[in-house]
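A protein chain is absent from this complex, but the other protein chains hold their places.
Going by the order they are written in, the chains are A and B; count residues from 1 in each one.
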Amino acid sequence: MKMKKIIAAALAMAMALSLVACGNGNKDNGSQSKAPSSGSQGQNQGGDQSNPPSSSGASGITLWTYPIGDWKDENAVKALTDAFTAETGISVKVEYLDYTAGDDRVNTAITAEGTPDLIMEGPERLVANWGANGHMVDLKDMFDDTDLAEINAVNEGIMKACTYSNGAIYEYPLVMTAHCMAINKNAFEEAGALQYVDLENHTWTTENFIKAVEALYSKYNATVGAVFCAGQGGDQGTRALVNNLYGGTFTNAEHTQYLWNDPNNIKALEQLKSMKGIAFDPSLDGGKEITAFYQGILKMAFCWNIAQQLDPNSAKTGAEKTISGEDIVFMSFPSETGESQLCGGIWGFGIFDNGDQARIDASKQFIKFMCDSAHTVDAVKTANYFAVRTTAEGTDLSNIWADNPIMAEYTKLMPYLGDYYQVTTGWAAARTEWWNMLQEVGTGSDVATVLAAHEAAANAAAAG
Amino acid sequence: MINESGRKKAYKVFSVIVLVILAFLFLFPLYWIVTGAFKPSLDIYNPKPVWWPTEWVMNNFDDLFSKRTAPLWELAVPFGRWISPNQEDIFFSTGPTVPAAFRWLVNTVFMSVMAMILTCITAAMAGYALAKKRFRGRAIVFSLIVCAMALPKQVVLIPLIKEVAVLRMWDNIWAVILPTVGWPFGVFLMKQFSEGIPGEILEAARVDGSSEFGTFATIVVPMVKPGIGALAIFTFINSWNDYFMQLVMLPSGNNNTISLGIATLQNDTTVNMGLLMAGAALAAIPIIIVFLIFQKYFTQGITMGAVKG
Partner (left out) sequence: MSRALQWREDLAGYLFMLPSLIFFVGFVIIPMFICIFTSLTATNMHDAAMFGQFIGLENFIKLFQDKVFQKGLLNTFIIVIVSVPTVCAFSLWVGSAIYKLNNVALSAFRCIFYLPVVTGSVAVTVVWRWMYDNYTGILNTALKGVGLIEQNINWLGDPKTALGCIIVILFTTSVGQPIVLYVSALGNVDTTLIEAAEVDGATDMQVFWKVKWPQMMPTTLYILVITTINSFQCFALIQLLTQGGPSHATDTVMYYIYYTAFKLTEQAGHFGYANAMGVVLAIFIGIMSAIQFRLAKEK
């Protein structure tokens, strides 16, 4: 009897709920609830009609963003999108992706023909993958000579990275950084290894790196640094480490071919393999390596950048400190001369071609608002990285971090920014081959053989 | 004889000890999640395990609740995507804005309950028909069901997404519910249960002038109730835990389920363990409470005696 009642109650509840959560599509349904009052927007409802009433034909667009600085934080992003909505009357619906399943979700969206209007990530995805496969809108018409001059003044490589081999520009860059590594200063001090690092310039040589790891290992008798290779997360760190150690290459200068089967890389991998303090760890990826470093377990992290320096492990327990309050110093990767080539990170927006010109135009308005207007300062600061241009419509961007000593200090690394090779064809396959190669080196396979095999596989992908 | 009973006793003591140890191992994950949710980050990131929070704090939950927000519910016009100009949902009621985690719970409960109810109804009817109705084509249908019963959904992953997109259901909770209902294991189970119904009773009902559906509702359903119970639990738990379908079908934050929500927290560039524990606790506690309340129904009355091979 009781069972019956419960079932009846459950049924009734289910019926009452039966329309709940019927989803809200991946497209925003206008702006009834969220847009603040703004003169022009009331008439924009249902704006797919043939005669767009005002400046824009679309009333709402969607943005999917990866966790780039505080662009993963709803409150911070909402402040930016609200400002955009107030100015244009276009509402923005934001979805937050993560790095493990984010790519899969975009790919499922492509399959289901439900891609968002805008996506925020780096050229290795936007240009080399989705752009190359014809899913993105060419943004060339958004750049005039002033824009290009402003961007090239910061670094000539940025526009190159955002441009596909057919000349189309699939990404409008917003911010950039140099990826580096970090050391636990207290641990180095205890082990007497501080003598091997140049704390002033944040550089060190390969020889000193080896000595430092030895000193640390004899002090702690445990792994002090991990060549992480569980997946693609943070893999630029392991590439930069291996390439810089003895000056190896990753691709050729034209970005047409992978060249990691280089004696210098073999030497570097064999060196790393032989070091007792360094472990090849296929259970870690970049994020988990950072956590272990933050916990004080590892004494150095190969996956690091300014965002981590400002907020280690995103744990909000204080800049430049591990959990137990030890000092973190960011470092350039060790190289024979001490002058290394750092991997860059570029992030910006791309537009998926959903075939609706009104929405594309609205998305371009959004990009212009975030990347090249008086609001760019806020957009850049939210991302916690450096601006890719000197000025945005007259606003000077070169000094926006002047009040932040950590950011100011970090600019010392920016001259070491190396080639942005992540746009080489077959990139997605190549990086997969890379961490699989590391896994195999870690389990004891012959370095030269493994390196050659995986490079060949990567080049096969590059060839088509 | 004494020897024998002594051995028995020793075995009993031994097995209880082993059981207690195992019980601790099984309890441990839950214990760790719940205490972890209240630990300060110093405890969570301490390289040495901290068994009991040095201090009970709420900031992991504060983090979890402040991270994302969503309306508690959104009621959409059925088939709204077919009538609206932009293929968008048309909402006639939107709930108050709450931390997204609560919306995820609402979504998950809705999804699991709907999948459970629909599966039980359709499977009970179909199982009865397969067991007791000698209709033509029965053998073919049944063989298909047996072959498809254990099929993982990954097999038809891509066609399913395409199909759901064509039906304009992608990114909608029904895209997870309906394929779950389609999975034929329930039909198979209910057929096995319905085999046990004596034909004479059905015959008698027919002679008494009971309609086909009347017979089903008044005679068959009460007799296969244990089977429906087993199926209900199986379906509920399975769809609650079916991370895969949720992952491929529900990209928007507002449509996420709690499993998906925690997985997303877990996959951030760097893992905030405290937040993760809080999320995991929030996901686990409601269903455990439901389980404890309905324990009797979960664990009793599901006698498989009626299952015939």
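Keep in mind that, in the parts below, a contact is a pair of C-beta atoms (placed from the backbone, for glycine too) under 8 Å apart; a residue touches a chain by one contact, two chains touch by 3 or more.
Note that the structure is predicted; figures quoted are calculated from it, not measured.
Q: Tell me which residue among B:Phe91, B:Tyr128 or B:Trp170 touches the hidden chain in the full complex.
A: Here the residue in touch with the unshown chain is B:Tyr128.
Q: In the full complex, which of A:Pro116, A:Gly157 or A:Pro282 touches the chain missing from this view?
A: A:Pro282
Q: Write the list of chain B residues that the hidden chain touches.
A: Residues 8, 15-16, 19, 22-23, 25-30, 32-33, 47-49, 118, 121-123, 125-126, 128-130, 133-136, 138, 141, 143-152, 154-160, 162-163, 178-179, 181-185, 187-189, 192, 212, 216, 230, 233-234, 237-238, 240-244, 247-248, 259-260, 262-263, 266-267, 273, 276-277, 279-281, 283-284, 287-288, 291-292, 295, 298-309 of chain B touch the chain that is not shown.
Q: Since one chain has been left out of the picture, which residues of chain A touch it in the full complex?
A: 100-101, 103-104, 106-108, 110-111, 113, 125, 129, 133-135, 223, 229-231, 281-284, 292, 295, 297-298, 426, 428-429, 432, 436, 439-440, 442-443, 461
FYI, only the chains that are shown with their structure count from here on.
Q: Measure off the straight-line distance from the CA centroid of chain A to the CA centroid of chain B, and report it in whole Å.
A: Chain A and chain B have C-alpha centres separated by 35 Å.
Q: Under the touch definition given earlier, write down the residues of chain A that touch chain B in their complex.
A: My answer: residues 3, 6, 10-11, 13-14, 17-29, 33, 46, 48-49, 67, 72-75, 95-96, 98-102, 104-105, 108-109, 111-114, 233-234, 286-288, 290-291, 294-297, 308, 313-315, 317, 323-324.
Q: Tell me, which parts of chain B touch chain A in their complex?
A: Residue list for chain B touching chain A: 41-42, 45-47, 66-69, 71, 73-76, 78, 80-81, 84-91, 94, 103, 106-107, 110-111, 113-114, 117, 158, 161-162, 164-165, 170-174, 247-248, 250-255, 263-264, 266-274, 294, 297, 301.
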